[in-house]
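This structure is in structure tokens; I'll ask about it shortly.
With one protein chain held back, the other chains of the complex are shown just where they sit.
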Amino acid sequence: MEDKPRIRVGLVGAGFMGRCHANAFRSVAGIFDLPAEIELEILADADEKLAAENASELGFRRSTGDWRKLASDLEVDVVAIAAPNSLHEPIATDAIANGKSVYCEKPLAVDGEAAKRMMDAAELAGATTLVGFNFLSNPLMTLAREMVQDGDIGDVTCFRGRHAEDYMASGDSPHTFRTDPAGGGALADLGSHIIAMARYLVGPIIEVGGNLRTIHETRPESQGSSRLVPVEVDDVAYSHVVFENGAAGVIEANWAASGKTMDLSFEITGSAGSIVFTQERMNELRVWRRKPSRRQNGFTIIESGPDHPPYGRFCPAPGHQLGFNDLKVIEVSRLIHGIVEGRAAFPDFREAYRIQLTVDAIRRSSTERRWIRVFE
Amino acid sequence: MEDKPRIRVGLVGAGFMGRCHANAFRSVAGIFDLPAEIELEILADADEKLAAENASELGFRRSTGDWRKLASDLEVDVVAIAAPNSLHEPIATDAIANGKSVYCEKPLAVDGEAAKRMMDAAELAGATTLVGFNFLSNPLMTLAREMVQDGDIGDVTCFRGRHAEDYMASGDSPHTFRTDPAGGGALADLGSHIIAMARYLVGPIIEVGGNLRTIHETRPESQGSSRLVPVEVDDVAYSHVVFENGAAGVIEANWAASGKTMDLSFEITGSAGSIVFTQERMNELRVWRRKPSRRQNGFTIIESGPDHPPYGRFCPAPGHQLGFNDLKVIEVSRLIHGIVEGRAAFPDFREAYRIQLTVDAIRRSSTERRWIRVFE
Amino acid sequence: MEDKPRIRVGLVGAGFMGRCHANAFRSVAGIFDLPAEIELEILADADEKLAAENASELGFRRSTGDWRKLASDLEVDVVAIAAPNSLHEPIATDAIANGKSVYCEKPLAVDGEAAKRMMDAAELAGATTLVGFNFLSNPLMTLAREMVQDGDIGDVTCFRGRHAEDYMASGDSPHTFRTDPAGGGALADLGSHIIAMARYLVGPIIEVGGNLRTIHETRPESQGSSRLVPVEVDDVAYSHVVFENGAAGVIEANWAASGKTMDLSFEITGSAGSIVFTQERMNELRVWRRKPSRRQNGFTIIESGPDHPPYGRFCPAPGHQLGFNDLKVIEVSRLIHGIVEGRAAFPDFREAYRIQLTVDAIRRSSTERRWIRVFE
Partner (left out) sequence: MEDKPRIRVGLVGAGFMGRCHANAFRSVAGIFDLPAEIELEILADADEKLAAENASELGFRRSTGDWRKLASDLEVDVVAIAAPNSLHEPIATDAIANGKSVYCEKPLAVDGEAAKRMMDAAELAGATTLVGFNFLSNPLMTLAREMVQDGDIGDVTCFRGRHAEDYMASGDSPHTFRTDPAGGGALADLGSHIIAMARYLVGPIIEVGGNLRTIHETRPESQGSSRLVPVEVDDVAYSHVVFENGAAGVIEANWAASGKTMDLSFEITGSAGSIVFTQERMNELRVWRRKPSRRQNGFTIIESGPDHPPYGRFCPAPGHQLGFNDLKVIEVSRLIHGIVEGRAAFPDFREAYRIQLTVDAIRRSSTERRWIRVFE
């Protein structure tokens, strides 16, 4: 054990997502046989008192009210960013300039230009980066991707994906950072997840035709406020998508989907089969493959289990089920491997940049009411 | 009983859909308390021998190889058309000219212009017409429509619908009437169903942005043929839709959706709830309504039962379940009422014409790669 | 067509189940290519006026208020019995004595002794008989049975079955013929269905250990009555079952299962797989088979379709779905074949007698609080 390098974590953000990061860093060594020892070094939050309290509670040695101190701290190896979106760029670039690895929540940046600057900085510095598109860490996504790539469903022809929740379905839901015109909206918040998944499973999206809609033209300025403020972002976004490999389909981002809590879902159709998934039943993957007869054929419900690594690190048998927080632990384990092995993790800033470009293209396509090529 | 008028049926088409019509006409009086007595008068099929055989088997008094004779037969009150799409117009207009009511399979016509001619002829003559969008006859669709109209889910904001099957998923599936450039393709064949349903439940679609795709560029000329012929119609069609009431969404028509057999499905989202359905479980409707707490709230699965008329005409209790053929019987009962009461049935030629216009607009929108207003 | 024999139907009972029979006889020739022509000859009901009205509506030539006249009518070939349970024996034996075939609703009789007399009479006379255990006519039951017999799931080891509904869940549900001590109770009414299914799929039950429970000790004498009358029959019955082939399990009959509408369901477990079904989704069968790895294995949902005859007689493609009334049509088609071909149909009086013996054994086992062998 003595031979293992230490990786000292500096975490920016003591809110919910910050706690989620901290817990994943705490848990990961108990689950995985990691190539490094993880130490929770320092926690930063603009609210210095909260930082101090949570640092103690979450097991960090130190705390600070100034993320800049954290980003340049000599005792920090990796900077984890669970701060407001608008801070992602300054924190990440500062951390990279100081030689740190960076683990950043999604979306990477408020727009493609910012994302490009972050990517360029990271690649120039050779920094290991990882962006928190948690849902890609599901072992069943690995299986789905493998099946697609192995041709198990033939050539991919169609993709139908969405991420639908309902936390903004009511017009009484107030403005938050999510409705900030700089980087906000359902497409950026939720659409980026389904775009990440589409890219992971089917490949690059090369052309889009979007339709962004604002359902509630005004929202309370803050929780319970009677002052209504105009909304400038989308509540729901639909888009045609065409993939590099010729497949086509539609995606949807919707935070006003009454009744839906986590319908990050897709149907990948191939010439010889299909794969269906929803995050609402994250331990199940439905697969169909054409056979000569339908007499004994149909969709098969594959349950997550030890045959889908790294499920077995968490539970000894199928049926036990992974939860959301386990996905974050898997994500962190990949980050640690990337750092120790001096290589890119996935999805890194480059991938997140491409996701952001796709988001931007859909938004522009909607505004201009025309098809847009993503990389033109 | 003697007071009831007779309605004598002339059916064109002795194939599967023809049998389906015949069976519905045979069964309907046993299920419903109809205002008329139905008599199976004459069956026409281009294959005169088949017509004769099936006439006997299905209980028709007479048969003919010439639909024109049927359409002008004095002993016929209603002409049912289960013939190839390209014959819908001549048969229907001839029948209408002869004073008959007309019951026509969908799609009404090969394009909007033909549909308009048929509609105009019917309305000029005051003919009762009904077009076979079977799935609207599901008692649960009546409930869904009522809930929407009563505001049970608030204002409708989003619609996500599709009709996906896989009978053309394989490139080995040959050309048939369905791939005929005149009126063929997944959008016309399946898309018309989901458009009909969207209109029935949410209202008119006023703007579309389509993307039609041909997956298999060639298909065998006929079953088993080694001669490959180019395909000119779509295998899958996606479209943005905007409704008159301001709701928006996407629809899809797909006959290459590997694994899907009858995914005529929708999710209607409102500001205060949502309604979810798939024809694959045609006896279930899922409904969600916002409540102050989620503690005991969630989607409710409503099962079709006697509380959803006319289910009780078929089965004495919930759980027994209606099947596809029962929908056809309900459709026929509505036709009979329309005829006897001298009023339009639903969906009539006018409604089918509007559906056709929507289909045409989506197709044009895809070709021209731009948004199209449906009634501009 | 002239060569086909005629089968003239006499139906006793103009209530709901009688209509159901009549409709099945009306429809069956349009669906199947039968070896006989069916004629609706005469309808009997104790309510002579109702008989006359319904005869006209349902297409019978004649009607009577006296089933005895029907049972001996020279123009009747098959007597269909949809009358109260206590009349099954006299009607059936009279009809058999007059050389008729008999189609009887379940349960065959009020107890095993009566069932035996009926069976003996039928077999002595060589009469074709069929008892209406409708649910066995589901094409997916044919598939399930075939899979069991072909060893697709290995040796059958366990059976878990039930028929649960909730029409008597409320103590306000009044006495009806179902609570008649002679032949009533949940076990007789619903348990007979799951016993029939268990026998059809797994084989004879040779030993039982039952527990019958009366939930509501009194019920209103009739709908809305304030007079409460003691209940002597079971609301729910559980029983251990051991099959001739060594498999074991439990069955349940429950008419107080709040929320359940048609949970006639089973799980057949074998050493190498399992088959799961519920009538609430009568067009789906779930099958699991052991494979070397679970990585791509799981339960497969088989949808009813043309690969499951005679589904294709009703619908051209999978996904359309059969309904309850279609099962009755299939049942009648089997009856007709039995009559014309002069052989037993299935399930005949002998099979129904054995089902009744199993019911009786479970009831006695519960009373005596001990295991009972079914045929001892």
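Letters A, B and C mark the chains as written, and numbering starts fresh at 1 in each.
Throughout what follows, a residue touches a chain if its C-beta (ideal position, glycine included) is under 8 Å from a C-beta of that chain, and two chains touch if they have at least 3 such contacts.
From a predicted model like this one, the values you see are computed outputs, not experimental measurements.
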Among C:Arg117, C:Arg160 or C:Arg334, the residue in touch with the chain that has been omitted: C:Arg160
Touching the absent chain when the full complex is considered, from C:Ile215, C:Leu228 or C:Val340: C:Ile215
Chain not shown: contacting residue from C:Ala114, C:Val236 or C:Ala352: C:Val236
Residue of C:Gly10, C:Gly270 or C:Gly338 in touch with the missing chain, whole complex considered: C:Gly270
Contacts of chain C with the absent chain, listed as residue ranges: 153-154, 157-158, 160, 162, 169-171, 209, 211, 213, 215, 235-236, 238, 240, 242, 248-250, 252, 254, 256-260, 267, 269-274, 288, 290, 298-299, 369-371
Missing-partner contacts on chain A, residue numbers: 1, 16, 19, 22-23, 26-27, 29-31, 33, 56-59, 165, 167, 260-263, 279-282, 303, 305, 314-326
On chain B, residues whose C-beta touches the chain left out of the figure: 143, 147, 287, 293-303, 305, 307-308, 318
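By definition in this document, only the chains that are shown with their structure count from here on.
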Rotational angle, Cα trace of chain B fitted to chain C, multiple of 5°: 180
Interface residue identity across copies chain A, chain B - same or different by half: same
Most widely separated chain from chain C, with each centre as the mean of CA atoms: A
Distance from the mean Cα position of chain C to that of chain A, given in whole angstrom: 54
Inter-chain centre distance, chain B versus chain C - centres from mean C-alpha coordinates, in Å: 35
For chain A paired with chain B, centre-to-centre distance based on mean C-alpha positions, whole Å: 42
Shared-contact residues (touching 2 or more other chains) in chain A: 298-299
